[in-house]
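This is the structure I want to talk about, given as structure tokens.
Missing here: one protein chain of the complex. Every other protein chain is in place.
Up next is chain A:
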Amino acid sequence: MTNVLMTAPTVRPRKSPPRLRNRRTSHARPTRSILLTVLTALIGLYALIPLVWLLINATKTQPDLFSSFGLWFSGDFALWDNIVGVLTYDGGVFGRWFLNTLLYVVVGAGGATLLALLGGYGLAKFNFPGKRAVFAVVIGAVAVPGTALAVPTFLMFANLGLTNTPWSVIIPSLISPFGLYLMWTFAADAVPDEIMEAARIDGASEARTFFQVCLPMMAPGIVTVLLFTVVATWNNYFLPLIMLRDPDWYPLTLGLNAWNAQATTAGGEAIFNLVIAGSLLTILPLIVAFLLLQRYWQSGLAAGSVKE
């Protein structure tokens, strides 16, 4: 039994050797296509320009925003003032929105990952009648756009009396058909049946087999799903838009939009500088999450590519 448990970590594909090997192979093959390089550079530029724009314009004052060229610094360097403005404007409501977003992400995306993990594992490793039907439903659910479900979901939550509460954002976020599907295929590949059988023969309970044997092997998949659900929940705009009416429960996306819309109303104060600085602050945690989690994600994508 201990023998089996010891094998688990060695299967965990999280060490860096594959990456080194990759680097070496790319060095060994010096053939470079100029066209591809230019194309990649263009696409990279296309992806980065909005970020650069955001970074540069977060440093400008409101008047400078409209009187200066968008892709270079000009006027007063007001980044710090803008950030202070974002954090203090309207009684510091930005902080509240930040905490709300964090709550939705931790409970919603975390819960979605957990459910996808349990469901995916069960579907991949156990046989039961109706499994194909479940498969069909999950694939179908991936295909249905969230927008199409918005009105029915809203009416359902309204009947339950849950609209305008954090639950109305958290509960729908808990369901991630795509995450389930991903965990399912990942578990099917990454967890060999033989190891599970060995664990069972050694007398481990199903729970122990899951937590101590299979879970570590599924770590890359879990991180991938977590990353997807975190990004989806962090950026979620439409669901909170239809569910929430109380600005105190807004996530950052809705809050920033409310600030932005303020300029288009009679007598409304235009605070584009705060909207831009706020947007920058909003994406920072996502960037951090990506930087921290991407190595797990990479190894996750590589899983199954190596013949064992």
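Methods note: a residue touches a chain if its C-beta (ideal position, glycine included) is under 8 Å from a C-beta of that chain, and two chains touch if they have at least 3 such contacts; residues count from 1.
Keep in mind that, in the parts below, contacts and distances are computed from a predicted model.
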{"item": "\"Fumarate reductase iron-sulfur subunit\", \"Ferredoxin\", \"Acetyl-CoA acetyltransferase\" or \"Multiple sugar transport system substrate-binding protein\" - which is the UniProt name of the missing chain", "value": "\"Multiple sugar transport system substrate-binding protein\""}
{"item": "Listed residues A:Val84, A:Leu118 or A:Ala261, member touching the removed chain", "value": "A:Ala261"}
{"item": "Selected residue (touches chain absent from view) among A:Thr163, A:Thr253 or A:Ser279", "value": "A:Thr163"}
{"item": "For chain A, the residues touching the chain missing from this view", "value": "62-63, 65-67, 151, 154-155, 158-159, 161, 163-164, 241-242, 245-247, 257-258, 261-270, 272"}
